[in-house]
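Sharing a structure with you now.
Removed from the display is one protein chain of the complex; every other protein chain stays in position.
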Amino acid sequence: MQVPAPFEYQRARSVDDALALLERYGEEARVVAGGHSLLPMMKLRLARPEYLVDINDLRELDYLRLEGSQLRIGALTRHRSLLESDLVGRLFPIFHDAERVIADPPVRNRGTIGGSLCQADPSEDLSAVCAAVRAQAVIRSGGGTRIVPMSEFYKGPYETEVGPGEMLVEVRIPVLPNSGSAYQKVERKAGDWAVAAAGAAVALDRAGRIAEAGVGLAAVGAEAVNAHQVEDALRGNEPSEELYAEAGRLASESCNPVTDGRGIAAYKRHLAGELTVRALRQAVARAQQAARSATDGREA
Amino acid sequence: MRVTITVNGEERVGEVEARHLLVRFLRDDLGLTGTHWGCDTSNCGTCVVLLDGEPVKSCTVLAAMASGHAVRTVEGLEGAAGLDPVQQGFIEEHGLQCGFCTPGMMLTARALLDKNPDPSEQEIREAISGQLCRCTGYLNIVRAVRWAAEHPAVGAVDANVTAGSTP
Partner (left out) sequence: MTAVEETVPAPAPEERPIGFGRLKRKEDPRFVRGKGHYVDDVQLPGMLHGAVLRSPYAHARILSIDTTAAQAHPKVKAVITGATLEGLGLAWMPTLSMDTQAVLATDKVRFQGQEVAFVVAEDHYAARDAVELIDVEYEPLPPVIDARRALDPDTPVIRDDQEGRTDNHIFDWEAGDKAATDAVFAGADVVVSQEMLYPRVHPAPLETCGCVAWMEPIDGKLTLWCTTQAPHAHRTLYALVAGLPEHKIRVIAADIGGGFGNKVGIYPGYVCAVVGSIVTGKPVKWVEDRSENLMSTSFARDYHMRGEIAATADGRILAVRVKVLADHGAFNSTAQPTKYPAGFFHIFTGSYDLEAAHCEVTGVYTNKAPGGVAYACSFRVTEAVYLIERMVDCLAAELGADPAELRMKNLIRPEQFPYQNKTGWEYDSGDYPTCLRKAMDIAGYEELRREQAEKRARGELMGIGLSFFTETVGAGPRKHMDILGLGMADGCELRVHPTGKAVVRISVQTQGQGHETTFAQIIAEELGIPPEDVDVVHGDTDQTPFGLGTYGSRSTPVSGAAAAVVARKVRDKARIIAGAMLEVSPEDLEWEKGRWFVKGDPGMGKTIQEIALAAHGSLELPEGVEGHLEATTVYNPPNLTYPFGAYICVVDVDPGTGVVKVRRFIAVDDCGTRINPMIIEGQVHGGLADGVGMALMELISFDEDGNCLSGSFMDYLLPSALEVPAWELGHTVTPSPHHPIGAKGIGESATVGSPPAVVNAVLDAIGVRHADMPLTPGRVWQAMHGGVEAPQ
C-alpha cells in the first residue's frame, strides 16, 4: 500500500495551541481533522507537509447550536452530525440533501465541515451549500477573529481566505423566516464527486415572492461560489416554472465546466441548468411549506 | 512516537512513526491481520474498523490519531459466549465468498445494529455503501445483517456445529 513521506505530528490541546503551532511551523504545516482529503493526497505523495497539527481533540469546535437567528456550526462538526441533526434538517434541509450524497458513511464519521470548506475542492459540495445559505466563515488567528462571507471565503480551487497562522473555527448561517433550501447532485455512483450539483436557498416574503435567494454550483467551473446572476434574477419575483427555467438558463451560462471522465462540458453545462431548476423548485416548495406552517402556527 | 490504543478492550502500546497508519499498526505491530486493505484512496472500505464505536476507514487514520481512543476489530467480535450474531448471520446467509471485505462489513453491521436493531434493506445498503464487495453482489450481505437483526442472542448457534451444515 502507498504510504506518506515522513512528517512530524503534533496534537493541539486548544485552539490557541493549534494557532501557535501553525504560527511556529509556517507553510510546511497543515491542520488535520477528519483527514479524508489530506491523508489520501499524502499517501499518493501529492501533498508533503512536514508537520501535521491534529485538531481532533478540540471538542470545543464540535457543536451545532441556534443563537438568536443564526445557526452556528463548529468547524470540527462531522458530516455525520450534520446529517443526523434534526435542527439542521429542519432549518436547512439543503444540508441533509447534500450530506446524504457526500462520500459514504465511514468517511462521514470522520470528515468535518471545516475540512471540506478549507480543502475547497472545486467539486466539493459544502462550499456550494454554504454559498447558497449565505454562510459566514469565522476565522481565528493569534491576533483575533474575523468574519468573512462565503462568497469571499472561497477564492478558487483549493484556495480559501484562511491564511498562514489562521484557522476556520465556525460557520454561521442566518435563519430566515419562510425559507426553504435544497441540493441536487448528479454523481456516477454513490460517494463519487459531483458531475455537477446545485444548491438553492430561498426566503419568501408575505406575498409569496422570493425575497432572498442564494444559489451555489459545484463542479462546473463556476467563477464564484455564488451564482450571482441567477440570484439577482430570482430576487423580488414570484416563483414559477418560467422563473426557474430562466434561472437554469442563467446558471448554465454562468459556469465554465471542463470535459473529463465525469462528462463532457456540454453535458455539465446542461446539468448546471437542470439541477438549478430542480433545486429551486424544491427549495421554494419547502419555503412555501414553512410559510404555511408559520401561518398555521400563528392562527392556532 | 508512543501511541496507546485500546484494541478490543485491551490497552495496547506501540512506538510508531507519525506516518504509520492505523491499519498498519493493527496488522503489523499487533498481528491482528483480520483488518485488510485494498486501495490507496479511501474508497474500498476493506479496512473498516470501529473507532469509538463508529465505522471508520483505518487506512485514513494515523495510529497517532487513534491514540487515546478505542478500536474494535473483527477479532473483537466473537465473545466468550460464541460468535456475534453478525458473524453467524454471514455464515447462515452465505454473506461472504473470498472473505476479504467481510471483517469490515461485519463491523459496520455490528455498529448499525447497535444503533438500529431493526434496519430495513435500504438502511443496510446505505450503511455498507462505503465498502466494496466484488464477490457477493451485496444481496446476501444484506440478508446476513437481517439474520443478525432477527437473531440477536449471542452464541445462539454453536459455530463449530454450523460449518458444513444446512443453512
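When the chains are written out, they are named A and B in that same order, and each has its own residue count from 1.
Here, a residue touches a chain if its C-beta (ideal position, glycine included) is under 8 Å from a C-beta of that chain, and two chains touch if they have at least 3 such contacts.
Model, not experiment: these values are computed from the prediction.
Trainee: What are the shown chains that the left-out chain touches?
Mentor: Touched by the chain not displayed, across the whole complex: A, B.
Trainee: Identify the residue among B:L50, B:A64 or B:C101 that touches the chain left out of the display.
Mentor: Among B:L50, B:A64 or B:C101, only B:C101 touches the chain that is not shown.
Trainee: Considering the whole complex, which of B:D52, B:E121 or B:E150 touches the chain not shown?
Mentor: B:E121
Trainee: In the complete assembly, which of A:A5, A:L87, A:V258 or A:A294 touches the absent chain?
Mentor: Candidates A:A5, A:L87, A:V258 or A:A294; residue touching the omitted chain: A:A5.
Trainee: Provide the residue numbers of chain A that touch the chain removed from this figure.
Mentor: Touching the missing chain: residues 1-3, 5-6, 44-45, 104, 186, 188-193, 195, 261-264, 267-268, 270-271, 274-275, 278.
Trainee: Since one chain isn't shown, list which residues of chain B touch it in the complete complex.
Mentor: Output for chain B: 17, 19, 24, 27, 31-41, 43-44, 46, 73-75, 77-78, 83, 87-88, 90-92, 94, 96-103, 106, 121, 124-126, 128-142, 159-160, 162-167.
Going forward, only the chains that are shown with their structure count from here on.
Trainee: What is the distance, in whole Å, between the centres of chain A and chain B, each centre taken as the mean of its C-alpha atoms?
Mentor: For chain A versus chain B, the centre distance works out to 31 Å.
Trainee: Spell out the residues on chain B that touch chain A in their complex, using ranges where they run on.
Mentor: 1, 17-19, 21, 23-24, 37, 40-43, 45, 48, 51, 54-57, 59-62, 64-65, 108, 126-127, 129-131
Trainee: Which stretch or stretches of chain A touch chain B in the complex?
Mentor: It comes out as residues 1-9, 11, 32, 35-36, 39-40, 42-44, 52, 54, 56, 80, 103-107, 109-110, 190-191.
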